[in-house]
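Every protein chain but one is kept in place in this view of the complex.
Labels run A, B, C, D and E following the written order; every chain starts at residue 1.
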Amino acid sequence: MAEFFHMGGYGAYVWAAYAVFVVVLLADALAPLWQRRGTLRDIAARLRRESKRKTTP
Amino acid sequence: MNPLVLWFHKLGSPPYFYRFAGRFLPWLYAIALVSGAIGLYGGLVVAPADYQQGDSFRMIYVHVPCAWMSLFVYAFMAANAFVALVWRIKLSETLAMASAPVGAAFTFITLVTGSLWGKPMWGTWWTWDARLTSELVLLFLYLGVIGLYHAIEDVRQAARAAAFLALIGVVNLPIVHYSVVWWNTLHQGQTVSLMGQSKISQSMLWPLLTMAFATHVYFFASLLARARAALLALESGKDWVRAIALAQPTREASAHG
Amino acid sequence: MSAIDPADPPPLLAARALAYARNEEPIFGPLDFSLAAGEVVLIEGDNGSGKTTLLKVLSGLLEPTAGEVLLNGVHLTLAKLSHQVALLGHLPGMKLELTTLQNLRFAVGLGGIRPGITPAIALASVGLAGYEDQPLRLLSAGQKKRVALARLLLVPAALWLLDEPYANLDREGIELVNRLLLMHAQRGGAALITSHGAYAYTSGTPRRIALRATTAEPAGREAGA
Amino acid sequence: MSAIDPADPPPLLAARALAYARNEEPIFGPLDFSLAAGEVVLIEGDNGSGKTTLLKVLSGLLEPTAGEVLLNGVHLTLAKLSHQVALLGHLPGMKLELTTLQNLRFAVGLGGIRPGITPAIALASVGLAGYEDQPLRLLSAGQKKRVALARLLLVPAALWLLDEPYANLDREGIELVNRLLLMHAQRGGAALITSHGAYAYTSGTPRRIALRATTAEPAGREAGA
Amino acid sequence: MKPGTTSAACVALLRRDLALTWRRRGDALNPLLFAVIVVALFPFALGPEAQVLERIAAGTIFVAVLLAALLSLDSLFRSDLDDGSLEQLVLSPHPLSLLLACKIAIHWLTTALPLIAIAPLLAMLLHLPDSVLPVLLAALALATPLLSLIGAICVALTVALRRSGMLLTLLVLPLIVPVLIFGAGACNAAQAGLPYAAPLLWLGAWLVLALVLAPLATAAALKISLT
Partner (left out) sequence: MKPGTTSAACVALLRRDLALTWRRRGDALNPLLFAVIVVALFPFALGPEAQVLERIAAGTIFVAVLLAALLSLDSLFRSDLDDGSLEQLVLSPHPLSLLLACKIAIHWLTTALPLIAIAPLLAMLLHLPDSVLPVLLAALALATPLLSLIGAICVALTVALRRSGMLLTLLVLPLIVPVLIFGAGACNAAQAGLPYAAPLLWLGAWLVLALVLAPLATAAALKISLT
């Protein structure tokens, strides 16, 4: 197992490369989720404001 | 009308696309995850160490698929940009702009993993040879497209301007791909080829192809997710979006700042 | 729609179901109106009702979301439309560093000149005789507006689109605008002007087009990620 | 001049032989006037007569070439003067990227707040309730002006200097300005407003200060070496 | 009701822009001084060793000139946008690409040409060998119009933005990397005694292409960003 992580002396490089791969793609996958949630929240807030605007003269 | 054409027409309608994409997304993510796991297992465990490079060659399984994707996504973005500019199809604008961040992510991974691979192989993190340089330029092109898109306030105008820029940048794609042929570079030449004979053994090849498949599927998943989010913002005045927003669980929604 | 009765000349400008939406938010609803030669029409509406936007659409700077515009009964692309029109917006379209005369000469070079007038005459008719060599930068807000009005006199456009032409002008300036409009109408031109209604075009009762503020709030991108 | 009769309170603002010249060209002549608490005074003048320049001098942004300004009977340096005054010029002094509420909060942080009012109340009083989270960028010309008026309500300044407050406003907006001015006068404030005279402050007949355009043409530096 | 001729419009535009440059002639000096200062910073930053400076002379001058030309590009349409003149240009009945070509030409004449003129001075500051100077001048003469033309497209795309200066740099850079590599490459080859004609010929070929296509692309980009 330790040998597996050691990667013939190249462990640091190999695992760093894989870590970058996973982390960047994970961030990329989460971004649209956040964005969608933010947009929906903005729209809902705006709808509320609009209804307020219609009620106040 | 031909049912396929009809379906395409329907796909152009944002609410339909939104629902359609929402239905497919989980499956795409699942396929990408599973095939990615298989590919990584194959690359990290099954494949033998390279006789020259030892275990460091295992970086190929992230480096090369991402490198391929960085080019593929740009081509996809440019094709959509072309359609968006010529036929003014809103969905193409959205798809082009949704591909840019994913492509930039793949380009970034290519640069970093290449750099990490270069340190043990060439003894330096970075050299200014043609392939590395043109890939860096590709990253700048992606960033330019994204930057321009976010800098302009009107969303559709922003998409069209950025699409225009993306089209101009297409000249860089052949340079990246053929740089190893046109100039003598430190970077490895063509090793894997779909048509001819690959210069790499089968046990090393299949995990690579699996990873390539996984990254393609992942790209389309991410693309659909981004396009969905962008469509919501773009169509925020339409009733179907309002309905979705109102159906959202309303926590203490403080929307300021 | 394009069958035109030869006895009845088509209106100079006709809009059919013209509408504009920004990011899917309607700014002004579908509008139908026409403007005959010799007519001056006032566009009225409250703050934010889309008056400025309407003029930009009619001048060809913005593309309408729906509807069409006909000039002399001919359906026009927006690019063509823009050549028949003189727009006076909030921005002067002039260089502060250059003199009034230099600015007007450039406008003439770009847009052509109406026969029988020169830049110097135009300047005199807006009450700025003697200011020919004055750089625009040294004029007050109202004086700059007068130079912009002089440009309208020079350029051979049948249709004037004026966005709040009365703003920043003193009483004499307001009368000047009315005089210019009357003159333009009498020689067969037409004009669309916006106003909040407190000042009005005084010769005869002008026709009015009313814009209501759309209730929906405009959806811009709020710092979208 | 500085002997003040204690029985007769000094005027809020008094100008003595105030004059301004740009590059030796007089812009407005020596002016003497005073403004008591509760008064609203209209500065009238043709285009280029120096109205904007006078307000800038009174707010302390420009230094007068001659004369002096007294606030509550005390002779003030311009730096001090500027702290007692709220100026509403042609520029909004607000950030287009921020929401109306954020902009007003900043104004309060910078200038302090009048007791008994909040930014949200001020917004509502200018007819923009419901626009609290709207970035200024998405408002029309008239709506932006209303936000600028809301700032005046918040800041604890006794003297308002308003440069063409009616420009860009619809009828309702004009009435709003008049209402605000009346309110400000009734609670002991004073205001100087410029106008071309076509709109006027409607409650009672306001006192007017007339500026004549100086006959000499302003001599700027024309591409001086 | 006839509009004026297109050539009259171009002449009017050229005259106005020249008059404006003359009125703002202080501004026109700025790119020159910027280039001089950037070049002059290098001896301070690297130390005064002549060999080092000589080795980097051609490349540094190229970079400095391109940066100066690039930063001044930002103002190509800026003031016309701010005062509404650009709207008037777009609304004029003449081909927009032709009018824009005039503006680009004026811009090159008034900013890039003076930069080429002071290149010998910059060369002296960094001890560039005299034999390389003609190559440097030829390379700059081909590279700067290319930059103006390619840059104009990007400026047109960013014109609707306030404060676009640096974004512009980002957009232009990828497109002019080849120009820089070939232009500075020719100088470096000349300095090393190698043949240098090929890269210059490439630059010339691109320039011809850009002269034809760039004004059209600029007009298209401008229309996108104004509507």
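Assume contacts are C-beta pairs under 8 Å (C-beta built on N, C-alpha and C of every residue); 3 or more make two chains touch, one makes a residue touch a chain.
A quick note: this is a predicted structure, and the numbers were derived from the prediction, not measured.
Within the full complex, the residue among B:140, B:164 or B:218 touching the omitted chain is B:140.
When the full complex is taken into account, the listed residue touching the unshown chain is D:62, out of D:36, D:62, D:120 or D:182. Within the entire complex, the positions of subunit D that touch the omitted partner chain are 59-63, 82-83, 85, 87, 89-98, 102, 105-114, 156-158.
Not every partner is drawn; the one left out touches subunit E at residues 24, 26-27, 30-31, 33-34, 37-38, 41-42, 44-47, 52, 55-56, 58-60, 62-63, 66-67, 71-72, 74-75, 78-79, 162-163, 165-167, 169-170, 173, 177, 180-181, 184-185, 188.
One chain of the complex is left out; on subunit B, the residues touching it are 124-129, 133, 136, 140, 143, 147, 150-151, 257.
Keep in mind that, in the parts below, only the chains that are shown with their structure count from here on.
Distance between subunit A and subunit B, defined via averaged C-alpha coordinates, is recorded as 16 Å.
Subunit D and subunit E, compared by their mean Cα positions, are separated by 46 Å.
Multi-chain contact residues of subunit A (touching two or more other chains) are listed as 31, 35, 39, 42, 45-46, 49-50, 53. Annotation for subunit D: residues 131-134, 137 touch two or more other chains.
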